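The block that comes next holds subunit A.
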Amino acid sequence: MTVVAPADRRLMEGSEAMAEAAIAAGCRFFAGYPMTPFTELLEHLAKKLPEADGVCINAESELEAVGMAWGALATGARAATGSTGQGLSLMQESFSEITLAELPLVVFNMARGQQDYFQATRGGGHGDYRHLVLAPLDIAEAVELTQLAFHLADKWRNPVLVYGDYLLAHTHEAVSVERIEFPPLPSKAWAVDGSGGGTGESRLVTPLGLAKHGHEAPGIERHLRGITAKHADMEREEQRAETAFCDDAETVVVAFGTPAKFVRYVVSQLRAEGEKVGFVRPISLWPYPFEAVAQATDGATTVAVFELCAGQMIDDVRLAVLGRAPIVAIGGISTDGSGFGVGPLLDAEIIRDRVLAAHRGGADAELPPLPVNDRG
Partner candidate 1 sequence: MPREHVGAEGPVGPVLDTSTAPDHAKKVADLKPDLLLTQEHNLCPGCGEPLALRVYLEALQELGVTQRSIMVAGIGCYTAFTSTVDVDLVQALHGRAPSVATGAKRMQPDSVVFTLQGDGDMVNEGLQEVLHTAARGENVTCILLNNGVFGETGGHMTATSVLGQRTKNTLDGRDAEYHGYPILIGDLIARLQGAAYVARGSVHNAGAVARTKKMFRRAFESQLRGDGFSFVEVLTMCPTGWFIPTGDGPDYMHETLGEVHVMGELKVGGVVKTTEELHDENVARQREVEGALERGGLDR
Partner candidate 2 sequence: MTAIKSRGTITIDTDTCKGCELCITACPPRVLSMTSEVNQLGYRYPQLHPGCTGCAACLMVCPDFCFEVFRFDEPVLTDIAGAAEEPS
């Protein structure tokens, strides 16, 4: 990845940085429905996309938003939609079928915490489908991963989900959104623009495994198997993770997304104090970097999982560790009074105590009680 166009550095919230990154990546269509904490991403794109000769539609429902993106994608444009987890729940049928239609949709989940991990990685829709999922640590990484998302979506002709959250959306930082140059991709010969009509070579964008009369249709079974084969390739090639201090770690902490920045900080502090703790951060949530996590936890006697939910990514950690070490959940549900935002658990001191408890107690660790949101 080469940085092509250095831009001015200015103070902006994560939502704005991601909007700019999407436009830098060539996104020219967005549709969305306001919902906290996604709303600002829609607002920024509503303002900026027309300035970039793009279209942003305030859709009348989430379901229509993803439909509009579908139509834009079918014409060969780079298009995206987004919401928070609840809104993405509404879009699931379309997500499944857009995957089967092999359209390069980019989806933004500005989530309320980390409890949408299953929705993102297992998929809430029907059928054998997979989305690439990228979880940025902070705004700078979000700017990179947003652009990467559009590239990977086109590379694989498959949807890519960017897992953000309230903290990412609303934190302000000094950011320069620099356009990244990616390797070239084949042109979209499959895209529908009307010009095929009456030629005998008109195009069909469909999830159903059909083809135009006179062309061999794969049929639904062969079509589905082909997509599954593609997903196997994606699984091999698109795993991404960050590891630190794992070589001699006794306890390895696993975390993703914005909370992982807190965990990484805590681990590096504890290391400085002589504690043998390590850190692994999946950057791709699907494909989950099983090998990287397995390797990082290979010598550990305890694996701790920090996530802001009842425990979802922990399932994948269990699969990576395969019983070699006990796994201790040190995260939990923590949110603010509204339920949208950041809870008291996202606190370096509190996380440090919980990491230490796991490090010292192992499988029998007694964790401090979870902090309580003072607004209940």
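Basically, a contact is a pair of C-beta atoms (placed from the backbone, for glycine too) under 8 Å apart; a residue touches a chain by one contact, two chains touch by 3 or more; residues count from 1.
A quick word on the picks: all candidates are chains of the complex that A comes from, given by their letters.
Keep in mind the model is a prediction, meaning the values are calculated, not measured.
Undergrad: Which single candidate from 1 or 2 touches subunit A in this complex?
TA: Result: candidate 1 touches subunit A.
Undergrad: For subunit A, which residues count as touching candidate 1 in their complex?
TA: Residue positions touching the partner: 28-29, 31, 55, 57, 59-61, 63-77, 79, 93-94, 97, 101, 192-200, 202-208, 210-214, 217.
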